[in-house]
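Omission of a single protein chain aside, the complex is shown with its protein chains in their original locations.
Should a chain be cited, it is by its letter among A and B, assigned in written order, with residues numbered from 1 in that chain.
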Amino acid sequence: MKKSKTMKGLKSGAMYFIAIFMAVVTFFPLVVTLLSSFKTNEEILLGMFSWPKVWNFSNYPEAIRIASAFRAIGNSLLVAIATLIVTVIIAMPAAYVIARKSYKYLKGCYFLFMAGVMVPVHCTLVSVTKISSALGTKNSYVFMILIYTAFNLSQAIFLFTGYIQGLDKGLDEAAKIDGCGDLRILVQILMPICKPILATEAILVFIYGYSELIFSLILITDNAKYTISRAMLNFTSNFTTDYGPQFAFVIMSMIPMMIIYLLLHEKVEAGMLAGAVKG
Amino acid sequence: MGCSACPLFLLGGIFVFFKSAKYRKSFLKSLLFVLPGVLITLIFVIYPVLNTAWLSLNSWNGIGGAPVTWVGLQNYVKTLTSAKFWNSMLNAFYFMIGGFVVLMPIAFGMALLVTSKMKGTKFFKAAYLMPVMLGTTAVGLMWTFLLNSNFGVLAQFLKAIGHGEWIINWLATPTVNIWCVVLVNEWMYAGYNMLIFAAGIVAIPDDVHDAALLDGCTGIKKIIYITVPLCKNMFMVFSTLCITGCLKAFDIVWAMTNGGPMDSSATPAVLLYTQGFQYKLMGRSGSISIILLVLGLVLSILLNQIIFKEKD
Partner (left out) sequence: MRMKKKLIAVLMSMAMLASTGSVCFAADKSDDSATDYDVENREYKDVTITLHTRWDEADTSGPLYQAIVDGFMEKYPGIKVETIQIPTESEWLNSESVLMADKSSMPNIIVEYGGSRVAGYVQQDLIVNMDPYYEQYPEWKERFNALGEGMTDYTAYGYEGTYGVPFTAYEVMLFYNEDILKANDIDPASIKSWDDLMSACEKLKANGVQPFEMGEKDDYRFGHLHSVLNYKTYGCDMAEKLGSREVAYDGDEQKEIYTMIKDATDKGYLGTNLLGNDDGQERSIFNTGGSAFLFMGTWFCAEDHTGLELFDNQKIHAMRFPYVNADYEFDDMGGGNEAYYVVDTGDADEVAASVLFMKYMTSEDVVNTFYEGYPAPMSVNVTTEAGDYLTKEANDVIAGTKEVRGDIENYDSATHMINTVRQALQGIAMGNSVDEVGKTITDLISEYE
């Protein structure tokens, strides 16, 4: 009896140790960024990990000036959330159908999406620009969100399909017996159970929309519409980089993401499916 | 573009027409569910790929109005006989090794930790996701400084423990530099992939956990025999995303080393970019894209068939 208790204690101790160690390893860059955001350029370049000699608070207002920080963050949020919504609305039904139905063409569709995941972004730039010019969508967020969605759909459908395939078919069978049509099964039964993967994909899409640079560089030229990654370029002038304000900007842009993440990840909790099959 | 598919649609249409009304209804409904996704992907992803494929058989300097000259397979020959290309494939391969040997266990381990009954999982979740939230630029900047052989933390640490002679210029030494990027990549994406695995773990119904407890299957045994098999789909998803991600790896490499020195740490995507947009060899760049695409497809299909035999 005693032995197993010590074993248990040791095991959980080991677990905590590993967890904390990994947390430190992942946390320390945040600490470095935070400290650096209070230093001058010279201090940063010559000593990244030291405590700031003088707490230089001017980097923050400087960042706000250089990158129009609040506007950029707002734009990124808007784009990320819009992309996320459109992606989920399009991907979820597609994933459901691919995972549950057995029509032959669906295999082809799955193949198509698999190919979609593999496309290196740069080779699509010229064509996308051509389409954009042809449609006259210069500086259009709608078009950019559409592009972002297109490049996220494949991964989203992948994730959702994989997840739904792992769910017990008994759920929808039971619903079918009750007379539910496909749409109802999807919305009322599967969506709630898919909350974990939905939340996960939401975070992934959000991160993508927030930090994407290549397309926003080409498609958006109005600086009132710049997103965070685009505004970040403003810190590198022709021949030098303003590191202090850049780090300040990074900290500022991280905060909304942190908040959204904390809100969404509540959903990914164990025990979601308690009693699901028994109904 | 859509014209070649017309006869297929026609045949499909005829096929459906002859089935029962009920079949037709559910057939069309399924089609409708999947159509928006298919259309968007075809227009914005597949059409550019077809364009690239065509360009890869030509020589073009990327300037509007400049002649596009047919060269057949010459671009492919040049690419496949280029030492730089094979070096970049090796680098992509290193990425894959890193992905499966380092990233997968760590991400899965993190997922187990954050979905367990431990205290402070919320804090751990946030901490693990921190790197990817900082963004590639900031992460690249930070690690570049960290690895600076003069004032970087690693160098100072080595000096402090009396092993100053182990200090080399990590990011400028071939092979060492790509491995640094790979490890930073795993560090950054551990939390990201943790989310994917966590979703799979969380989907395991509680009664499975209860049954396992009753059977006396706990701890490591449970992980090996119950959790992992039930997350098979997520592993498959991870594998595909990992392979394609490794082949496409660009951002972190560019941020840390720009592919250098002398393209030693370049991945195929970096070569694609420099050859296309800096050297204006759009045909060559296109050939690299197509090779990556085909390779990715082949590897993913192989992976699916061989390792995860039960796919449907």
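We take it that a contact is a pair of C-beta atoms (placed from the backbone, for glycine too) under 8 Å apart; a residue touches a chain by one contact, two chains touch by 3 or more.
Every value quoted in this text rests on a predicted model; they were computed, and no experiment measured them.
Visitor: One chain is left out of this view; which of A:L30, A:V97, A:L112 or A:V126 touches it in the full complex?
Guide: Only one of A:L30, A:V97, A:L112 or A:V126 touches the chain omitted from view, namely A:V126.
Visitor: Of the listed residues B:S26, B:S116, B:Q156 or B:N169, which contacts the missing chain in the full complex?
Guide: B:N169
Visitor: Quickly run down the residues of chain B that touch the omitted chain.
Guide: Residues 61-66, 78, 82, 84, 148-150, 169, 171-172, 254, 258, 260-263, 273-281, 284 of chain B touch the chain absent from view.
Visitor: Kindly note down the residues of chain A that lie in touch with the hidden chain.
Guide: 41-42, 45-46, 66, 125-126, 129-130, 132-134, 213-214, 217-218, 221-223, 233-242
Please note the rule applied: only the chains that are shown with their structure count from here on.
Visitor: Per the centroid of Cα atoms for each chain, what is the distance between chain A and chain B, given in Å?
Guide: Whole-Å distance between the two chain centres: 15.
Visitor: So in the complex, which bits of chain B are touching chain A?
Guide: Where chain B meets chain A, its residues are 12, 26-27, 29-31, 33-34, 36-38, 40-49, 51-52, 62, 106, 109-110, 113, 115-116, 118, 120, 122-139, 141-142, 145-146, 151-153, 187, 190-192, 195-196, 198-207, 219, 230-234, 236-237, 240-241, 244, 247-248, 250, 268-269, 272-273, 276-277, 282, 285-286, 289, 292-293, 296-297, 300, 312.
Visitor: For the complex, give me every residue of chain A touching chain B.
Guide: Residue positions touching the partner: 11-12, 15-16, 18-19, 22-23, 25-27, 29-30, 32-33, 46-49, 90-91, 93-94, 96-98, 101-103, 105-106, 109, 112-124, 126-128, 131, 146-147, 149-151, 153-155, 157-159, 162-163, 165-168, 182-183, 193, 196-197, 199-200, 203-204, 207, 210-211, 228-229, 232, 243, 246-247, 250, 253-254, 257-258, 261-262, 265, 268-274, 276-277.
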